[in-house]
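Coming up: chain A.
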Amino acid sequence: MKPFRIPEGMENGENHVLAQKICRCFPEAYLGATLFRGDLSVHIQREEIVSICRLLRDDADLDFDYPVHITSVDYMGEAERFEVVYEFFSIREKRQIRLKTRVPEDDCCIDSVTGIWQGANYLEREVYDMMGIRFTNHPDLQRILLPDDYDEGYPLRKNFPMQGRGWRDSFDFPH
Partner candidate 1 sequence: MSTVGKSVPVAEGEELKMATLTIDGQEVVVEEGSSLFNAVKSIGVKLPAMCYHYSFSPFGSCGICLVEVEGKKNNVRACTAKSLDGMVVHTDTEEMTDARKKAVEKHLLTHPLDCPVCDADGQCELQDMTYDLGVYDIKKGKARKDIPEDNRSLVLGFNMERCIRCGLCINVCKEVQLVDALCFYKENKNTLVGAHGGGTLFCEFCGDCLTVCPVGAIVNKFSKYSYKPWQTKKTRTTCNYCSDGCQLTLETKDQTIVQVASDLSWETKFGLDVGPGDGHGGICVRGRFGYRYVESKKRLSHALMKVDGQLTEVPWYKALVLMAKQLNDIKKNYGGKAIAGLIGGRCTNEAVFLFQRLMRSILDSNNIDTSARYGHMNSVLAMQQALGVGRSTTSYEQIALSDVILLVGSNITETNPIAALRLKKAKTDFNAKIIVAERWKTKMMALATHPLQLACDSEAIFLQGLVKAIITTKCAYKPFVEKYLEAYKAIESAVSDLSEEDISEGCGLPWEKIVEAAESLAQSKRGTLIWGEGVVSQQGGYENVQRLIDLAFLSGLYEKEGAGLQPICEEANEQGAVDMGAVPEFLPGQISYQNEAERQRFASAWHSTLPTPEEHQSGLSLPEMIEAAHRGEIKALYIVGENPVGSLPASFKVKEAFEKIDLIICQDPFLTESGVLSDFVLPAATFAENEGSMTNMAGVVHRVSEAIEPKVEAKPDWKVFSDLSRALGHSLQFRSSEEIYQEINKIVPGYFRQKLPSVQYDSYLKKDFVAELPARYRALSAKKTGDYALRLEQGLYHSGKLSTHDEGLMAIDDKALLSIGEADAEVLAISSGGQLRLKTDLGDLDVAVEVKAELPSGVVSFPIHFNHPAVKDLLEVTTDKMSRVVYTRQGDVSLELDPAQALKVLPHETHGGEKKLDIEQN
Partner candidate 2 sequence: MAVEVTPEEKPKEENSLPLLRKEELLLNLGPQHPSTHGVLKVIVTLEGEKVVKSEPVLGFLHRGVEKLAESVTYNQFIPHTDRLDYVCAMYNNFAYVRAVEKLLDITVPWRTEYLRTIVAEVQRIIGHLFWLGTQALDIGAMTVFFFTFRDREDLLDLFTELCGARLTTSWYRVGGVERDFTQKFVDDLSKFLVTFDEKIDEYDTLLINNRIWLARTKNIAVISGEDAVAFGLSGPTLRGSGVDYDLRKVSPYGAYDHVEWTVPLGTKGDTYDRYWIRMEEMKESAKIIKQCLAQLPSGPFKADIPQVVAPPKEQVFTDMDSMIYQFKLYTQGFKAPKGDIYCGTEAHKGELGFYIVSQGEGKPYRLKIRAPSFVHMGAFDFMAKGYMIADIITIFGTYDIVMGECDR
């Protein structure tokens, strides 16, 4: 198990009932949990993402039926560069859970959860389009917001140039 450090300013969420449940069911995939402003984030290993999501949806106690969003964050310079963030909501229990899992740059892929929530399809495609994280077993993984033949990289990565590449940097208006 990899060491997990609670980021500065966040509370430890180990004792949260949901975190404990996940820890019990997937002890080797569970890394830790944090609480920030009442939001529970559970950090997990990417290998078990589908199984954990299935547990979240199908377990009667958990019942996370509503996929709120799937997104990704680029922590450039860290060993496992990308973080894929899943946010689920239980309409019956009225509670939220956030799953966070890290993906390294050299093996930039994670299993798709489209089989569990159909809505994950577009959300994952957007993550792929913007951050370049591949979702294995995704039914239709292709660019969604950018053109299919866009080959300048993935815009939300931190090393994507902010200025554009020369053309249309700025219009030249001589005073």
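Regarding selection, all candidates are chains of the complex that A comes from, given by their letters.
We adopt the following convention: a contact is a pair of C-beta atoms (placed from the backbone, for glycine too) under 8 Å apart; a residue touches a chain by one contact, two chains touch by 3 or more; residues count from 1.
All of these numbers come straight from a predicted model, not from anything done at the bench.
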Which numbered candidate, 1 or 2, lies in contact with chain A within the complex? 2
Can you name the residues of chain A that touch candidate 2 in the complex? 7-10, 36-37, 39, 41, 65-69, 71, 73-74, 85, 87, 91, 94, 96, 98, 117-119, 121-123, 126, 130, 143-147, 155-156, 160, 162
